[in-house]
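I'd like to ask some things about the structure below.
Here the complex is missing a single protein chain, while all its other protein chains stay put.
Should a chain be cited, it is by its letter among A, B and C, assigned in written order, with residues numbered from 1 in that chain.
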C-alpha cells in the first residue's frame, strides 16, 4: 500500500531516461521535496531530506536488523486456507492468490533466527503490503511457533508489527490468534528471555491488542499510527475530528504506552543494547509459572 | 475532634433537665435537625434522621464489628516515647500525656483478635481522636504485630483507618511506619489470608499511602474524606476551590479506588461475607513468595 | 417489540389467545382445535429457529428482553458481592464483577452488561468497556488467583469502546494484558457467551478453559455491520457479512472456537429468560465439576492447548 504513494508523481524535468521504478522521482509525503526513489530505498526507506519513515519491505527490515548472512528462515512452510468459504466482493482464495502472486512469502509474515550484533535472536516481521498485514491463522501460527522456538533455543524474541488487525476472512479463527500469540509469550517469560516489540506504521486492531503491546520493552518508529480502533472508526463513533498527532507514536509515548520512539537508523543499535542489558544478569534457572499474589 | 461538633448547640426549648453530655441536643452536621445525642450514640453514631455518619470511638467500633465477648486485646503493651526531643508550641511528651489522660489506650490504636460472625479475625482500629489518629512508632508497630500475628494464627485481617497521616513529632521514624506496616502484609498474602481495609472519615497522608489502600478488598463508609494530600494543602497548591464531593468515598469509588461504599449498619454483615467468600476455597498450602514475571 | 421473523409466530400465538377467549365467551368446546393450533405453533417455532439465517440470529442475540449479565448473576449465584474499580483509572459499569457462591464454592464472576432499558444502556455504555473495565477484569483475575476462586465470565458486548479517551488510556494494551492475565489463571475459568461476543473486547475476558455459548448467541472477529462497511463498503450489507463470518454457535462449535452449545428455550432466550438461565446454570455447574478435578498446572496446560490449536492452514509444497 505504501508503494502506491511512491508512484504518485514523477519529477517533471528529470533529464536522464531511467524508466525503471527505482529510477523515479517522487514527492515526499512529509517534506514534499522531489526525492529520487532509489535514494529513499538506499536510505533504509527514509526520506534523505526530512527523515520521513516510509514503510519498509519485510526482507529489507530483516536485513537491517539481522547481521549479514546469519538469517535462517523459519516461516514459509505453511500457507493460508479458506476455512469459512468466505466471499465478499471477491472470494478469499482470490484475494490470497493475488497477494501471493505479488509477494515472496505465502502470508503476511516472515520469521526466523539470526544474530543481532552477534546476539542470538528470533524475529517475526509482519508484512503490511500483504493483505494489510492482517493476522489470520498463518500469521498467528508463525508468530506462536517463533516465540516457542525462541524460548526453546534460548533466544531473545523480536517482533516488528505492521498490521491492520485481524483477518476478517478467517472469522473468529483470526480472533483466536490474539489469544494464541499472547499465550505463546509465556514460554519466553518463564525462561527470562527478553521480548522486544517494535511497532511500525501502521499497527492497529487485533495485533495491537495482543502480543505487540506485551513486550518487555515496546518501541515504535517515529510518527507511526498505532491504534486499537482506527481513526476513521473513532471519528464515525464520536462524530468529531481527531486532534493532531492522535494515535501516533509520540502520542503513545506521552501517554505512557511506549518505552521509546526510535529513529530507524538507530533501531538496530538500540535493540542490541536492550537485549544485551536484559540478558547480562540472566541465570539459566527456570522460573516457575506462579502468579503474583 | 468530632466530639467538638457535638457540643456546638443545645436544643433551646428542651424540657427535661438532663445536663449530662449524653443528654444534650445537637444540631446534625448534615440534616441540621436537632437530634438527641444519646440517640446518635445508640444508633452506631449515625444521625437517626439522615443517616449521617459521625466518627465512632474505637471501643464502639470494635463492639460493632466483633461478636460479643469474643474480643481479646493485643495492643496496649507499648506506648510512645519522644525519640527526637520534639518541641513545637508544646513538647511532644505534653501532647502525648494530654491525649493519654483523656483516652483509655496509650496511643491511637486498638488491635486484637476476635470472632466476626463466628469467623476468626484480627482487627486494628485507629483512633482519630487521639492526636489526629497519627501514625507514629506505636501505631505502626501495633499494626505490623497484628498483621504478623494474624498470619501466624491464620486469621483474616481487618483494619479500620482513621488518621490524619504520619505523626510529625516522631519525624522520619513515623515515615518508616508506612514501609513497616506495608511489609507486614506480606505474611498474610503468603498464606492467602484476606486483608480487608475499611476507610473511615477522615483518612489521609501516610496512612492512606500505606497499608490502608492495600486491602484485598477496600471499602469506605459514606462521605468519608479519604486523601493523600488534604483538601487545604491542595487548595493552597492549585489556588482554586475544590469540586463538591472531592476526596469523599463516592468520589473514590467513581475513580476506581474502592471496592464499595458501605453504610455502617451493613458493614459487619458485608465484611463477614467477604471473609467467608475469600476463605471458602482456601487450601492451607503456603504460597512461595515469587514476584510476577 | 418482536423481531421480523417472529411475526408469523406472534400472529399464530395471538390467534390461539383469541380462540381461547372466544371458546370461553361462547362456552364452546374448542379443546381439540386449540390443541392442534398449539402443536402447529410449536412446529412453526422449531422450524423458524432451526432455519434462522445468521443475520436473523444476530438479531436474536441482540433481542430486547434477552437475559443480561445481571439477570444471570441474580439468579445463578448466591451471595453476590459486587467489587468495583480497577484501582487505577476508574470504575467501568459496562463490566460487573464480584465474588459469589455457586454450588458450594466461592467463585469470581465477571459479566458484560449492555443494560435492560435506555437508562441502563447509557449507564453501561451498551456493554462496551473502557480501559478501566479491562483493568478491573485484570484485578479480579489476580484476586481470583490469590483466593482460588474459579472464574466465570459472561460475555455480551459488541466490542470494546472506540473513543479518544479509550485510545489515550491504551485500549489495545489493556485488552492484550487482560488476555494474558486470564491465560495465566491457576483456577478453572469458564466463559459463557450469553449474547454477543464482539471481537477483542469479548476475547479479553474469554480466555477460559471452557468456552460455552448459548444457541442463539454470536461470537465474531468483527460486527457484521463493520465488516460490511469495510469489505462491501456498505454497512447495509451486514446480512451478507453475517453470513460470510460464520458467527453462530453451530459454526463456532465446528471450528472448535467454542466447546459447547447451551440450548435455548423454543423461540429464544428472550421468550423464556428463566429457562435460559437454568440451562446456563446447569452447564456451568457441569463444566466446573469437571474442571475442579484438574490441578493448577493441568488447568494452565489445558487452557494453553485449547487456544494453541485454533487456526486452519496448510503445509506448503
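Operating definition for what follows: contacts are C-beta pairs under 8 Å (C-beta built on N, C-alpha and C of every residue); 3 or more make two chains touch, one makes a residue touch a chain.
The model shown is predicted, which means the values in this text are computed figures rather than measured ones.
Trainee: Going by the touch rule at the top, give the shown chains the omitted chain contacts.
Mentor: Missing chain, whole complex, touching shown chains: A, B, C.
Trainee: Quick one: which of B:208, B:249 or B:276 touches the chain that's been left out?
Mentor: Residue touching the absent chain, from the options given: B:208.
Trainee: List every residue of chain C that touches the chain not included in the displayed model.
Mentor: 87-89, 135, 169-170, 173
Trainee: In the whole complex, what residues of chain A lie against the chain that is missing from view?
Mentor: Its contact residues with the unshown chain are 189, 192, 194, 216-217, 253-260, 270, 273-274, 277-283.
Trainee: Residue by residue, what part of chain B touches the chain that was omitted?
Mentor: Against the missing chain, chain B presents residues 76-81, 83-84, 86-89, 106, 136-138, 140-141, 144, 166, 168-180, 182-186, 204-206, 208-214, 226-229, 233-234, 237-238, 242-243, 246-247, 255-257, 289-293.
Everything that follows uses one rule, which is that only the chains that are shown with their structure count from here on.
Trainee: For chain C, which other chain has the most distant CA centre?
Mentor: B
Trainee: Could you work out how far the Cα centre of chain B sits from that of chain C, in whole Å?
Mentor: 42
Trainee: Which residues of chain C are in contact with two or more other chains?
Mentor: Where chain C meets two or more other chains at a single residue, that happens at 146.
Trainee: Would you please write down the residue numbers of chain B that are in contact with two or more other chains?
Mentor: Residues 189, 192 of chain B each touch two or more of the other chains.
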